[in-house]
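For reference, the structure I am asking about is given below.
The complex is shown incomplete by one protein chain, all other protein chains being positioned as in the whole.
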Amino acid sequence: MRRTFLIASAAAAVFAAMPALAQQKTVKIGFISTFSGPVAAMGNDMRNSFELALDHMGRKMGGLPVEVIYEDDTFKPEVGKQKTEKLIESDKVDFLTGYIWSNVLLASVKPALDSKTFLISANAGPHQLAGEGCSPYFFSTSWQNDQTPQAMGLYMNQKGVKTVFLIGPNYAAGKDMLAGVAATFKGKVIGQELTKWPDQLDFSAELAKAKDAKPDAIFVFYPGAAGAQFLNQYSQSGLKGQIPLYTAFTIDELTLPRQKDTALGVPGAQQWVNDLPNETNKKFVSDYRKKHPGLSPTFYGAQSYDAANLIASAVAATKGNLSDKAAVQKAMEKADFKSVRGNFKYGNNHFPIQNFYLQEAVKDQEGNYALKTVATIVENDQDRFHDKCPMK
Amino acid sequence: MTLFIEQCLNGLQFGLLLFLLAAGLTLVFGIMDLVNLAHGSLYMLGAYFAATFAAWTGSFVFAAVLALAATLVVGMAVEIIAMRRLYGRDHLDHVLATFGLILFFDELVRLIWGPSGMSLPLPSWLNTSVRVLPGIDYSAYKLSIIIVSLAVAVFLYFLVMRTRIGMLIRAGASNREMVGALGVNIKLLFTLVFGLGAALAGLAGLMQAPILTVQIGMGENILILAFVITVIGGIGSIRGAFVAAILVGLIDTLGRAYFTDLLRLAFTKETAATAAPALSSMLIYLLMAIVLVIKPEGLFSASGK
Partner (left out) sequence: MSGWLSPRNIVTVTLLLALVLLPVYVELTGSRFLLTLFTRIIILAMAAVSLNLILGYGGMMSFGHAAYLGIGGYAVGMLAFEGVSSGFVQWPVALLVSALFALLIGALSLRTRGVYFIMITLAFAQMTYYIVAGLARYGGDDGLTIQDRSKFFAPVNLSNKMQFYYICLTLLFASIYLVWRIVNSRFGMVIQGARSNDTRMRAIGFPTYRYKLTCFVIAGTLCGLAGALLANHTDFVSPAMMYWTRSGDLIIMVVLGGMGSIFGPLFGAVALLILEEVLSGITEYWQIILGPLLLLVVLFGRGGIDGLLGKVRHG
């Protein structure tokens, strides 16, 4: 009698524990970006692109339905962190993605990694996470912050620029960007100004200092609305035509309509441009334009589209068994999906090894502005921090 | 040297913008004894109205005039609906109630205009530079801000010093009860003064819009500075607000510009860049603390002379 009872209770206990071992019912993804304030357009671009990717895959990953929860970091690190924790603890997501801002990402990464939740950054790439802070659970579908400005530095060398004046915002990514240019630029950095971020939108003081220093060129990094402001003030200050401007992440499909003529002739470096000739990209860009008339996707969106596909590839490869973290990690490291930038491999620190292109703004006869690929600056570029990462 | 002059002009322009904001605040504070935290919301509304009207009409100046009128109307409406019930109450009640108004307006704007903010493009005839002095090209738009703000300052001076309404305002600032006892329609006076303050705030908001920003919450950051200026200048004193605002504008701009260079002599660029804006902001608060300790009524106090 007692033995039957014991066996029965053991069986009951096993059945009670079953849900933990059972297969996933859905794939839950938490998406953190900025959906309010002047940079909401970037967050919307990422959301639109992520949704488009889900549409393209029939809203199923590895046969499982997908649920996405979007949260707004309101452009603040502590809010991004709070929302990340909520997604992990309350919504119990399987993956986290999004993250435009490096400071928001750095604040949010600890709860994710502590809880072994995979975090795929679709934009921010602070050097801390590429070097000693790398983690098996962190992946990037964008770039490491320094890579893009490094490419610009190489391009400036090609153009024979001897002296440069650097201007950027004083936060994690801004510092990375300016350091990136300095890393590859062979000439002399004759001045550097870091501005207060995100409040300072008046760059007259910095432009005045740049003018004073008389450099061959000015390099600038100002994402989002600040980019539009900077270019306007650059031309208002009379520098346009006098001192050439080189940029990273300052001119994109969202800011170009506001920058208009001020963006013409200003080169930028990017790992993705909307006219890259591969099939996946053509479909992405044209379907995006169809679904959102009047809009074109930016690199933020392109990276989010890739993030969706990266996650899908991992879910499919592990047949939905997401509790086997090691298997998920291995699957993701393969980057076995078609990226809109053309296929790439992952470095040991889970950052892409990829090409960087030169993009320029052009105006056609009807007065429409567009960004075009002008040249390839560097191929299969890997970030310079991967040696410091202890992972093999 | 040219850099210094340009920075001074920037500081002057910023200071004058702050003056517009602080003038309204100090008037309301001085005459109605009302602490209005929602003053920043009126500043925000001015900018949003201007951006909207500019998109509709295509004319910057027309939009500005319409926006001013709209902000004036909203200001007076707010006074009649909400502020009236707060007169005579504890300052803490004012603080709380108007804090609630800030939350309300922020959300209202988000509901009506969406979360992204707006942009107000510069009219092309102002989008150039002007040769102010040999070797100094200054933005024409910023110059026009300086000119308009100075004109408003002069207008306020005449209004307060040379007209009957101005006399009532000054009297109300020194002794409210007496003015009411003398048979003046105090209710109407209060509504007009509040409306005037709102219009000034709206003007500041719409003027900075093309060069700075039109977004939700833009009032909160600048409100503190406006209050500091009000306190330094002396509550109820427009002259005090003017002097204090120019002072604060110059300290903030010159501080940010030159502290960075000063600190660079001793620290890394990054440390200097992080510390400099912080130091110049601190300097402003330090100034207020010093003024309060030495002259608690402010530099040019209106009451109790």
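So that you can tell them apart, the chains are marked A and B in the order they are listed, and the count of residues begins at 1 in each.
As a working rule, a contact is a pair of C-beta atoms (placed from the backbone, for glycine too) under 8 Å apart; a residue touches a chain by one contact, two chains touch by 3 or more.
Keep in mind that what you see is a predicted model, and the values were worked out from it rather than measured.
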{"item": "Among A:G43, A:G62 or A:P77, residue touching the chain not depicted", "value": "A:P77"}
{"item": "Candidate in contact with the missing chain, chosen from B:G15, B:G117, B:G249 or B:P277", "value": "B:P277"}
{"item": "Residue, one of B:L66, B:A97, B:L120 or B:V160, that touches the chain absent here", "value": "B:A97"}
{"item": "Which of A:T97, A:T141, A:N170 or A:S237 contacts the chain that the document leaves out", "value": "A:N170"}
{"item": "Contacts of subunit B with the absent chain, listed as residue ranges", "value": "29, 35, 82, 85-86, 91-93, 95-97, 99-108, 110-111, 220, 224, 227-228, 231, 235, 268, 270-271, 273-279, 281-282, 285-286, 288-289, 292-293, 296"}
{"item": "Where the unshown chain meets subunit A, residue by residue", "value": "76-78, 81-82, 85-86, 89-90, 103, 106-107, 109-111, 170-172, 197"}
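Going forward, only the chains that are shown with their structure count from here on.
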{"item": "Rounded Å distance between subunit A and subunit B, as computed from the means of their C-alpha atoms", "value": "38"}
{"item": "In the complex with subunit A, residue positions of subunit B that touch it", "value": "2-3, 6-7, 10, 110, 114-117, 119, 121-122, 127-129, 137, 139, 141-142, 211-213, 215-217, 221, 253, 256-257, 260, 269-270, 273-274, 277"}
{"item": "Residues of subunit A defined as touching subunit B within the complex", "value": "35-38, 40-41, 170, 175, 192-196, 199-202, 204-205, 208-209, 212, 225, 228-229, 232-233, 236-238, 258"}
